[in-house]
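Heads up, one of the protein chains got dropped from this complex, but the rest are sitting where they should.
Let's turn to chain A:
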Amino acid sequence: MCREDGSSEVQLGQTHIMGFVTGQLVQPYRDRPNEGTLSIFTEFSPMADPSFETGRPSESAVELGRIVDRGLRESRAVDTESLCVLAGKLVWAIRIDLHILDNGGNLVDAANIAALASLLTFRRPECSLGGEDDLEVIVHPPEEREPLPLIIHHLPIAVTFGFFSSESLLVIDPTHHEEAVMVGKMTATLNANGDVCAIQKPGGEGVLQSVIMQCLRLASRMASDITKKIKDAVETYNTERALRKIKRHPTSITLDGSVNLKEKLNEPSGHNVVNELSRKHLEKPRLASAENASSPGNNGEGESKSSNFGRSSRRDGATSNFVGGAASWDPYSRGVDSDFLKASLASRGTLTPKKKQQDPTGERKPNESKPEESPGDVIPTTSAMDVSETGVHKGGEKTLKDAVKPKHKRKKKAFSSTADAS
């Protein structure tokens, strides 16, 4: 879910990560005078896990930072040359802060997605050269000139696998319980074009070559999936942002509620939520439009909105469990799972307990046999999963709206009481 320019929130099962991107004008490194810089800071917040402590980053924090960094920097995903403003004097330094809020396992994948999503939605202010000799750099605030997005060539997606002591056990997207018992792990960073950007297998149990190749095949399938989901989420955010800008221009504070209502209803259908909000906002239409009008421009940080990234990230969690799972689970359980999804509306909490239950029952044994089957087997199931999931979510959204209505009454009471505070 993207709240505003340059920020994103990712939920992968129980794992919850927020990413923020900010930019600053600095002097470039001497050996690269015409390239901007990209730096990644990971915060293993103590709120994510009782074992995380403040102060010096732990080994796993450093490792996570390095994996995400390698995926972005060395694969040249972000175009650093476009970040140069004045060669040798001023370049943009992009800083990505990743805050780990909840550790449900597999922080690497989620952190990677958070970094990518926030990079895609980040807008930097436009600069132009002016003054005498064209040596002065003028930074234009967002009200004057539209801030520019970063140039991102491709999206490197990290996929993590966990290995267990029995050779045939392989898990994709491990939860924190699985991480505690696994003996080895491997993270493969790939992009949708099929390029391998990075592979990291830090020690642990030795693994057969064939298993590694199998992992890479699975990962490439998942990468294209996740890339599509990230792009969809960013698309919805961009359309909302564009719509909000249209609303920004009629700056009269007395914009009546009906106009807002209509505009919000025109937004893409994925936003049934917006309709609920606009109904609620009928009480405070001036507040919304006036805040749009008086946007404080800081670093190109825009205004609010949310998108369905939260849901699509849950879909990520779902797909990652399913695609790997599709190869490993027997047809019966796959069938149950898709019905399960339809019944449960949201895939987050559901899949992790399922996985845990299956572990002790040793249903992982079919893992080894299934992957040996032709890859052709896995592909149709993936698409079937996708279809069922999009179906679920459409259905989910409708029922969400109905289910949530009673809640609004309470919210309305809260607002009317704050209004009465005057």
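Operating definition for what follows: a contact is a pair of C-beta atoms (placed from the backbone, for glycine too) under 8 Å apart; a residue touches a chain by one contact, two chains touch by 3 or more; residues count from 1.
Simple rule for what comes next: contacts and distances are computed from a predicted model.
**Q** Tell me the UniProt protein name of the chain this structure doesn't show, selecting from "SUMO-activating enzyme subunit", "serine--tRNA ligase", "MOC2B synthase" or "Exosome complex exonuclease RRP46 homolog".
**A** The chain we cannot see is, by its UniProt record, "Exosome complex exonuclease RRP46 homolog".
**Q** One chain isn't shown here. Among A:Thr80, A:Asn103, A:Thr160 or A:Gln214, which residue touches it?
**A** Counting the whole complex, the residue in contact with the absent chain is A:Asn103.
**Q** Mind pulling the chain A residues that touch the left-out chain?
**A** The missing chain touches chain A at positions 1, 3-4, 7, 9, 14, 16, 18, 20, 22, 43, 45-50, 54, 95, 97, 99, 101-104, 176, 253, 273-274, 276-277, 280, 284, 286-288, 290-291, 294-296, 303-306, 308, 310-311, 336, 340, 343-346, 348-350, 353-354, 357, 400, 403-404, 407, 410-411, 413-415, 417-422.
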